[in-house]
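Provided herewith is a single structure, encoded as structure tokens, for subsequent inquiry.
All protein chains of the complex are present and in place, except for one that has been dropped.
To keep things simple, chains are lettered A, B and C as they appear, and every chain counts its residues starting from 1.
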Amino acid sequence: MDYRYPPDTLPFRMEVRQWLQHNLDEELRGLSNRGALNPEQLDALRRWNRKLADAGYAAISWPAEYGGRAAGVMEQVVLAEEMHRAEAPAALNPIGLANIAPSIMAWGTEEQKRTLLPRMQRGDDIWCQGFSEPGAGSDLASLRCRAVLDGDHFIVNGQKVWNTLGHLADYCELLVRTDPDAPKHQGITCLLVDMHLPGITVKPLTTLTGEDEFSEIFFEDVRAPTSALLGPVNQGWQVAMTTLSNERAGVANLHLGVRKKIARLIQAAREREVDGLPVSRDPIARQQLARVYLYGEYQKALADVCIAGELNGRPPGAESSITKQSWSDIEQLIGETSASVLGAEAQRGDWGDNRLYSRATSIAGGTTQINKNIIARRVLGLPKD
Amino acid sequence: MDYRYPPDTLPFRMEVRQWLQHNLDEELRGLSNRGALNPEQLDALRRWNRKLADAGYAAISWPAEYGGRAAGVMEQVVLAEEMHRAEAPAALNPIGLANIAPSIMAWGTEEQKRTLLPRMQRGDDIWCQGFSEPGAGSDLASLRCRAVLDGDHFIVNGQKVWNTLGHLADYCELLVRTDPDAPKHQGITCLLVDMHLPGITVKPLTTLTGEDEFSEIFFEDVRAPTSALLGPVNQGWQVAMTTLSNERAGVANLHLGVRKKIARLIQAAREREVDGLPVSRDPIARQQLARVYLYGEYQKALADVCIAGELNGRPPGAESSITKQSWSDIEQLIGETSASVLGAEAQRGDWGDNRLYSRATSIAGGTTQINKNIIARRVLGLPKD
Amino acid sequence: MDTHCTEQQEAFRATLRRFLEEKAGTGFTRQRWDEDEPMTADVWQSMTALGVTGLLIPEQADGIGGPMSDMGVVMEELGRVAHPGPCWSSCVGASSAAAIFQLDTLLRALAGGSQTATLALEEPGGRFTCWQHAHLAVVDNTLTGTKIQVPDAIGADHLFVTSANGVYLVATDAPGLTITPTECIDGSRRFAEVRFENVAGTPLGDNAQLAPVIDRMLVALCADGLGAAQRALELAVAYASERRQFGQRIGSFQAIQHLCADMLQQLELGRAGLHYALWAQDAGDPCEAHRAAVMCKAYAAETYPQIGASAIQIFGGAGFTWEYDIQLFYKRLLSTQITWGGSEVWLEELAALVIDGEAPPITVE
Partner (left out) sequence: MDTHCTEQQEAFRATLRRFLEEKAGTGFTRQRWDEDEPMTADVWQSMTALGVTGLLIPEQADGIGGPMSDMGVVMEELGRVAHPGPCWSSCVGASSAAAIFQLDTLLRALAGGSQTATLALEEPGGRFTCWQHAHLAVVDNTLTGTKIQVPDAIGADHLFVTSANGVYLVATDAPGLTITPTECIDGSRRFAEVRFENVAGTPLGDNAQLAPVIDRMLVALCADGLGAAQRALELAVAYASERRQFGQRIGSFQAIQHLCADMLQQLELGRAGLHYALWAQDAGDPCEAHRAAVMCKAYAAETYPQIGASAIQIFGGAGFTWEYDIQLFYKRLLSTQITWGGSEVWLEELAALVIDGEAPPITVE
């Protein structure tokens, strides 16, 4: 047992830390790459993304031939920690870099790889995924958006929803049904669609926090050239599920955000007073803060188990399957704790939004209910009957 | 809206209270009629039961023709409250009086009514129910204990389990399968079996608290006369499900036990010290005690809704279906709170047993899981698909 | 003995519900969400005509002199549409306060709907405390300092202000008074910070005289919460009965069914406690009225946000959009929790009553 990071990660950490000290402008600190961006913010983030890319930090897990450094889990973790410590915005295409690029690398034509990947890495193109549809949130296999081959074009009709950054996107990794008679997971094709094509309408989807973070995308007789095809026709499901081998680093970094929020909450409790005493001296608030702190630290301990598993070549175990769920639980616990500790202040500003937003963590990317089904069946081996 | 008990219940309350003051011996106070009774305790409880019966308090909800006073819900509630207040043991046959007797009244022969009911009421015979079987806890319809008609006897073979007071019982309301080919709820027959017949073996079932509260009963070629038949052959299910019309009073009294325990827990917290202060001054203990107190009071408020529903002739609503579940939740909350508030003392004696015992409240009489299924489908109308 | 509403009350409820559905449903709530003025004149006029503004005001002051159990019906119905108007602050709070201090002119104005008023209680700090007056100084009936989270202060004509020197009545157009709206994730409620700089006030009496008003307001707030929670459950059940996933209606999944069963249990326990608390406000024993009100708020604060969150969960992605109404009720339940203190505050008050005070009663007789 050894919980220390391997000593050889230290030079990389120092390299990144110094680079960030010299290259991160003050106004970029803390700028989120999620949600509603105004044009100035988008421009600033694009410039920052290019800087990251030029320094080789935008897509370090990519193979060298695509401009990455084939970084292992430790380097990814260290980079994320340092970016987080410096409050540096992440690259603009988180989904593109982590989820779409691996499919392009594995299935794309030379032309696709050559033209799309560098621009994705630099943030020149913004990418979204077109998977979810109205009426089929977690149930991707039942998707209905369809494409019909017409000469050298696919004619696409249908609707997608929950598209992160859809309103800004230049490209979409789109799943369409091309064989309506095939069983559910088959007959699906993956297209890399230029979002500027005629017939595509993007409508912002206002969330309960009032932000336009997501979009709905409508396709009406959109003519996508066959060159947009990624991988074989009717094998889109396999294509879209392609991931990089060391994806555990992403999940392992979930604790960074929650632990920073917890530290802020503790600090806020120190600075507020009730009946003439700091809230942080109130015995009940102390219990609640200590509990949320404990769960934050345990999320980190769990991340260490994931990282160590990858590092030592073990297949993902129970720790990987519960990470998302325990993260969701703690995000929601932070929301509830902020309400208890800060009172009315938790109804507004960042704390208010954070509490509302925490609800999404048990819905997006697989609901709690579906996660627990999977844990019960795949990890614990409970019967389906 | 009016939460006051009807004024005409007061004379009955005073009558009961005075009777208990004059008739309840000190050594009977607090004696439980559940669980392992030694012969002296059983004798004492039998004498007490006869006193209750002679005064007309043993089965007040029974019709007058069977020695009851056809008491409505208010009288039942008032009697239960006064018995509880005086810590008077209940009659020995709680299940017999409330669940078996109604079936005998509705389906029994004159002979059965005449011989069985008075002795049941006086506690001369102790009754148990033979419903559950190993491998079929909540799933009664799948029972396998069988009886075959042989001349003027049924030959019974099989096993029953979870028989409360089985080791003391003189009679058993037994469900047996008489038509193995009929669908599950059919082909079941109800017999009133003399437990002293040859071929019946009773084995105590030791619970996790170490008590012999329940039994397993084994039937091996037991010859029960056809006079033991209650109701028609193969209609045992309907026979056994017969209940008195105003059964809500029983459920409505669940709060009595929990509220007494909560009062004791609060008192215990006042009397214990930690770091030189009463535990009841500790802010965290105060939150926990106030919370459990609140839920106890709300269980009473819910009981009032049930009582008022019966009193005003409304059919049972959502309040009735959640009463058992909310009672189970609070029994378990009392267990957890006692552990937090009393520390090591909660590991022994009454508090220790109480905590262990609280687990049974979400299992016996329909598990939490089954209750929630029923609430979701029958009360909320959620689909079965 | 009956814990249910009377037939008259149910008829009143039906009238109110019809009116709200037609004229002031969630569409109205959404329309007012970002407006400075929470209400429109015609809706407020109708509320007056329906008897809401005068409900708790004595008949001799042109009111109806109704019981809190009637007001409970109103609040439940308003909660069902997340109504944005100043009913809680003015029709429950200020009306009750004005009656206690026998402010006849104000009572008539409130009953007729021509004026509204509110209570300024809370002061800056972390957790809510009822009687903390560190941030408001009174010299010669002149007030200087700050009150926060004053409900519906914008639009109100008068404020009942608590202070270390007792309760003052202050006109909102008094010189030196500044009212600044406070952001709230629940846009169906309005709160404001009120700053006093040498503002003249009329002394009314002891703070303690407001205690029954606060109890009434706590119970009314919970009645609103119950209505919103009930509506959240109804919407969730309806959605789960329609929406299909993996070829099945999601309401047929046991996990969703049990979530709904839990919500029902939380709701029905809340209803039982609420109705008892409403009755206790009317029944005359102030200690019991207070105990019941405290339990009500502690329970609502702890439980109702969970009902809202479960409903959002059942809606899945749809619950996270502005478009579906379920988010309105979730937010309403969050502000029900936080307004005037969460469960910690009221569990501690309950502990003071039943741990430091008498042993809890076991039977009602």
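Keep in mind that, in the parts below, contacts are C-beta pairs under 8 Å (C-beta built on N, C-alpha and C of every residue); 3 or more make two chains touch, one makes a residue touch a chain.
Quick caveat: nothing in here was measured; it's all calculated off a predicted structure.
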item	value
Residue among B:70, B:205 or B:374 that touches the chain left out of view	B:205
Touching residue (missing chain; options B:279, B:294, B:330 or B:382)	B:279
For chain A, residues in touch with the removed chain	1-6, 10, 13, 74, 81, 84-85, 256, 259-260, 262-263, 266-267, 269-270, 280, 283, 286-287, 289-291, 293-299, 301-302, 304-305, 307-309, 311-312, 314, 318-319, 322, 325-326, 329, 369, 371-373, 375-377, 379-385
Interface residues of chain C (partner: the chain not displayed)	253-255, 258
Touch list for chain B against the chain that is not drawn	132, 135-139, 142, 161-162, 205-210, 269, 272-276, 279, 282, 284-285, 332, 336, 339-349, 352-353, 355-356, 359-360, 362-364, 367-369, 372
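To be clear about the criterion, only the chains that are shown with their structure count from here on.
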item	value
Centre distance in Å when chain A and chain B are each reduced to the mean of their C-alpha atoms	54
Where chain C touches two or more other chains, by residue	256, 343-344, 348
Residues within chain A bordering two or more other chains	282, 284
